[in-house]
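Then we have chain A:
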Amino acid sequence: MATKQYAFYPGCSSQKNASSSNYLTSVESMCKTLDIKLTEIPDWNCCGASIGYGEAGELPRHVMNARNFALAETNLPGQDIVATCAACWLGAKESKERIEHSSQLLADTQEALKEAGLQIKVMPEIRHMAEVLVEDFGFDELGRHVKKPLKGMKFAGYVGCQTNRPFGIAGENFENPMYLDKIVETMGGEAVPYDQKVTCCGGALAFSEPEKSQAQIKDIIESAYDHGAEMIVTPCPLCQANVEIYQGHINKKYSTKFNIPVLYYSQLMTLAYGGSAKEAGLDGQVIRARKLEEFAGK
Partner candidate 1 sequence: MTDVVATNETILVVGGGISGMTAALEAAETGKNVVLVEKSPSLGGRTSQLYRYFPKMCHPTCGLEINLRRLKANPRVRVLTLAEVTGVEGAAGNYTASVKITPRYVNENCTACGACADAVQVMVDNPFNYGLNKMKAAYLPNAMAFPQRYVLDSSIVHTAEGEKAKAACKYNAIELDQEEETISIKAGAVVWATGWQPYDAAKIQPYGYGRFKNVITSVEFERLADPHGPTGGKILRPSDGKEAKNVAFIQCAGSRDENHLRHCSRICCMASLKQTHYVREKHPQDGKSTIYYIDIRAIDRFEDFYQKVQADPSVSFIKSKVARITLNESTGNVVAHGVNTEGYKRYANEHDLIVLAIGMEPSVKGVNIPADIVFDSSGFIEADPANGAVFGAGCASNALDVNRAVQSATAAALRAIQVVNKVARAEA
Partner candidate 2 sequence: MADEKKFAAYICKGCGLGERLDADALVKVAQKEGKMNVVRQHEFLCNADGVAMIKNDIASEGVTHIMIGACSRRAKTDAFNFPNHALARANLREGVIWIRPHTDEARETTQEMAEDYIRMGCAEVKAMTVPGGNPNTGGNRTLLVVGGGPTGMTAALEASKTGYPVVLVEKTGALGGWAAKLWKRIPVHEPFKAPVDAGMADMIAQVEADPNIKVYLNAMIAKSDGAPGRFVVDIATESGSIATEDIGAIVQATGFDLYDANKLPEFGYGKTPDVVDQAGLEALARAANGGPIKRPSDGKEVKSVAFVQCAGQRDASGKHLTYCSGTCCNISIKQAMYFKDANPSVDATVIYTDLRTPGNGEDFYRSAQEKGVIFTKGKVATVTPAGGNLSVNFHDLILDDKNAQIEADLVVLATGQVPNSGVNIDAAPVEEPAQGGGAAAAPQVKIKPISILNLTYRQGPDVPQFKWGFTDSHFICFPYETRRTGIYTAGPVRRPMDMLQAREDATGATLKAIQALENAQLGRAAHPRSGDLSFPTVRLEGCTQCKRCTVECPFGAIDEDEKRFPKFNESRCRRCGTCMGACPVRVISFENYSVNTVGAQIKAVNIPDEFSEKPRILILACENDAYPALDMAAMNRNEYSAYVRVVPVRCLGSVNTIWITDALNGGYDGVMLMGCKSGEEYQCHFVKGSELGRYRLSKVGDTLKGMNLEAERVFDMEVAITDMHTLPKKINDYAAQIVEMGLSPFKGF
């Protein structure tokens, strides 16, 4: 019987072979160490993401999330829903709040769910994985499992937007959240202070208006470099992807020489917990994290 059990909501990008499958891999290894049992919500569906607004409108978006709530509640009663993706977490949390605040919306949601033979009886809690680590475990506990401290490695903790605003992690500061830096330090690494910690990466604009989002990504990477970071670490798949995979384009456009690996906190933790490069999903880096690969090899 695992110490902690959660209804797992991986989200579209964290599926096998999807754009953040390496996130999934490392989360699984991390959870093994921490003795966390994640049970995937059966037949979960997409949260609609923020960008969903354009076409979907209000109710359909909430209904999509409501379906996941209902599925979680029926199949995994009493378990909090845990999302690893910032957008999934935010979308779900938002829908939960709205439905809870409007009886009208709740009624409509139930009516729509009925079409899929579902119903919300109890509204489950929606948590982000980082939230779980900080609140249900705490840094001391997370530190207890460290076997190989990430000594001498400098990371820029890139929190970004959606794990930070508007909800954020309880007790954190919107402008300068510290939890990610603390995780890095707990794993024995060094978190460099820099001023782009919560700058937006451009989010969905990365697809539709790349030049706009890439301008923002450039600022983030530049500042990370300027403040001596060797790698960037983030809790958000979209941030990870945006900041990592467009470096080539940015180099072309701004004639920069960016080549900085962008990782997930779960990858660092897996490694610090003694996991292999594979368990940490390092093979999933578009920009290889050589230093970490060597570290894992040792």
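On how the list was made: all candidates are chains of the complex that A comes from, given by their letters.
Criterion: contacts are C-beta pairs under 8 Å (C-beta built on N, C-alpha and C of every residue); 3 or more make two chains touch, one makes a residue touch a chain; residues count from 1.
Just so it is clear, the model here is predicted, and its values are computed rather than measured.
Only one entry among 1 or 2 touches chain A in this complex, and that entry is 1.
Of all residues in chain A, only 173-176, 195 touch candidate 1 in the complex they form.
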